[in-house]
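A quick write-up on the structure given underneath.
Here the complex is missing a single protein chain, while all its other protein chains stay put.
Entry: chain A
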Amino acid sequence: MRITCPHCGARDAQEFTYLGAADLKRPDGMAATEAAMTDYVYQRENPAGTHRELWYHGAGCHAWLVVTRDTRNHAIAAVEAAKSRKTGAAA
């Protein structure tokens, strides 16, 4: 599997570290209910198909990336810098 980093170009997936789902929204600190926090920390969509996920380019530019990948065949549709995305919380 290769990931085309927007800063570094196509690189072996070994250069990257995986975190998980990209669009988890952290509830607002102390104000959040227990259920909302549990949902954020533990519950996952876990789709068979298109998955937006965070990868860290540790052996390259040190940027966090949002990779859109099909979990059924590992085909990558899009890679963008996590900084530039419009939705979702900070990693």
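Going forward, a contact is a pair of C-beta atoms (placed from the backbone, for glycine too) under 8 Å apart; a residue touches a chain by one contact, two chains touch by 3 or more; residues count from 1.
Just so it is clear, contacts and distances are computed from a predicted model.
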Chain not displayed: protein name in its UniProt record ("ABC transporter ATP-binding protein", "proton-translocating NAD(P)(+) transhydrogenase", "N-methylglutamate dehydrogenase subunit B" or "Sarcosine oxidase subunit beta"): "Sarcosine oxidase subunit beta"
Those residues of chain A which, in the complete complex, touch the missing chain: 1, 12-14, 18, 20, 34-35, 38-39, 41-48, 51, 53, 69, 71-74
